[in-house]
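Note that one protein chain is taken out, while the other chains of the complex remain in position.
Chain IDs A and B follow the sequence of writing; residue 1 opens each chain.
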Amino acid sequence: MSPAESAQQAGISFIKAVLRGISQVILIENALTGLAALIGIFSASYGLGIVAALSSIIGTAVGRCCGAERKVVDQGLFGYNAVLTGIAIALFLDGPGKWIVAPAAAFLSAIFAASMMNWLGRIQLPVFTFPFIVLTWVILLAAYRMDFIALNPVLNPQNVSDIHQSLTDIPDILQGVVHGVGQVFIMDDFIAGLIILSGVFLAGIRPGISAVLGSAAAWLTAYLLGAESSWIDQGLYGYNAVLTMLALSWTFPSERGRRFSYLAGLAAAASSVPVTSGISVFLAPYGLPAFTMPFTLTAWISLSARQWFQKAGSS
Amino acid sequence: MSPAESAQQAGISFIKAVLRGISQVILIENALTGLAALIGIFSASYGLGIVAALSSIIGTAVGRCCGAERKVVDQGLFGYNAVLTGIAIALFLDGPGKWIVAPAAAFLSAIFAASMMNWLGRIQLPVFTFPFIVLTWVILLAAYRMDFIALNPVLNPQNVSDIHQSLTDIPDILQGVVHGVGQVFIMDDFIAGLIILSGVFLAGIRPGISAVLGSAAAWLTAYLLGAESSWIDQGLYGYNAVLTMLALSWTFPSERGRRFSYLAGLAAAASSVPVTSGISVFLAPYGLPAFTMPFTLTAWISLSARQWFQKAGSS
Partner (left out) sequence: MSPAESAQQAGISFIKAVLRGISQVILIENALTGLAALIGIFSASYGLGIVAALSSIIGTAVGRCCGAERKVVDQGLFGYNAVLTGIAIALFLDGPGKWIVAPAAAFLSAIFAASMMNWLGRIQLPVFTFPFIVLTWVILLAAYRMDFIALNPVLNPQNVSDIHQSLTDIPDILQGVVHGVGQVFIMDDFIAGLIILSGVFLAGIRPGISAVLGSAAAWLTAYLLGAESSWIDQGLYGYNAVLTMLALSWTFPSERGRRFSYLAGLAAAASSVPVTSGISVFLAPYGLPAFTMPFTLTAWISLSARQWFQKAGSS
């Protein structure tokens, strides 16, 4: 192989890792899915598309440069927290400063991810999106005391006793299910959601169906529990359920077989809905979005309980 | 043994596990204590008695069906978080929906308990009531965004700066000590407290004395530190101290002998009083009760410190 060829190969391998870093946002290791998701983000906003691609590059580069295991980096596991952090910072901060803070935060999220892998690897649990969530919360709160960055005014702190529901409309199932998938990438655009969902189907029929089922389970649960219809329509109850379903039925399936994985996934996806409500109320006085914390907690608890029952069963 | 006899035996074994699930709420493994506590709860409210029994059945069934170690389930260790979750949901939610949410939450608390056993087993610490506390907090907060369930209006969010003490009355020691024991089961009924305390004595003189000493230590500490007398009278400073004292002196006694266990238990029980105040102030903006978090944290810290000193001593 000539030096030029091997440089080209290295380039292709890096680009694949970057695209897988985008696909891992939705718990899938597939460069095509990542490409589709990136197109979906670009379709909604050029700025966010650039931030998403750049953040995945930064995260992947951190993994490569700091000496992480090559296989872990190539699976995209250093990219997804950076992607989400970059997008969230670009969406929820205002003013020009955010274009500097977004890549810096993407860098920090990759370091944070490495430290969490060190802790959670010991108990055989994935990091999920914990570093993204906590780092982004801290930066959004920091905006109150740092003039260089300003908060997007949609983030509106509110006393818990001032929370009121408006339950006038009936939610729309198609809107809700597609937006539930799009919101995994913090996109509230219907077309972006459709493109991202197509990307999931590119990885296989089964992850595609899991995503739809998770989103639909959340829609039904939220509707039955009397959640606000505007939230349901925007997919704000769906994305955590999509991720929980994919985690339990596709990314980390049970040893007990596919049917059990789907049932447990649906139960956990439905459970993530009241968890989403609860966490969003906890964050209300800070005006912070719940991000994917409901998924992260629900999936950790579900996977850890499964581990425990399996250990007990095999001993 | 005929099939009928073995079915009967299985039934008796299950009922014992369920009753021990109720007794484990107060850190005791004894079916009679569980029965007495159940009678105490029924004496205060039929609805709560039914919820308590049903929740212990659900928790125990989860342990059995999911393949937990039989011994752990039979000790009642799958029941107590479910019992407390069921009772707390029935007490602090309003409207008919709560009778559906209570058993569903009891189910989830048992799954959560399994996942915590998986984590904490590695560091030789018991789960205590952490799953109950966190799950119940999340569900109570979720009620602000889910129309199917409504909060009991006693839960009243309040800014920290609006907290004021009213220190007019002198607290009553008998009321306080007995209520402190009853509040372990979230009962504020004096007779229920007395019946539950009798149940503890059924398990032995020593746990009975530990419970009384823990409650009395909390009473004294709260009084000396100038806590609100209505809280002291209702046992709201006592129940965490009762549990802390029982954990350190009865359920997990020290290798250094009984006297040391009692002294450490009393010190930890007294410490749980300011922890109770602190946590209740932290939760004030959310209108959430502290539940048994002060006990869980105080007991974890005490047991872990003891482990560490013992390891150092034996090395």
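Basically, a residue touches a chain if its C-beta (ideal position, glycine included) is under 8 Å from a C-beta of that chain, and two chains touch if they have at least 3 such contacts.
Computed from a predicted structure; not experimentally measured.
In the complete assembly, the contact with the undisplayed chain comes from A:139, out of A:125, A:139 or A:187.
By the touch rule set out above, chain A reaches the unshown chain at residues 66-69, 72, 108, 111-112, 114-119, 121-122, 137-142, 144-149, 156-157, 159, 285-287.
Although one chain is hidden here, its contacts on chain B can still be listed: residues 123, 159-161, 163, 165, 167, 224-228, 231, 271, 274-275, 277-282, 285, 300-305, 307-313, 315.
Rule of thumb we're sticking to: only the chains that are shown with their structure count from here on.
Centres computed as Cα averages put chain A at a distance of 36 Å from chain B.
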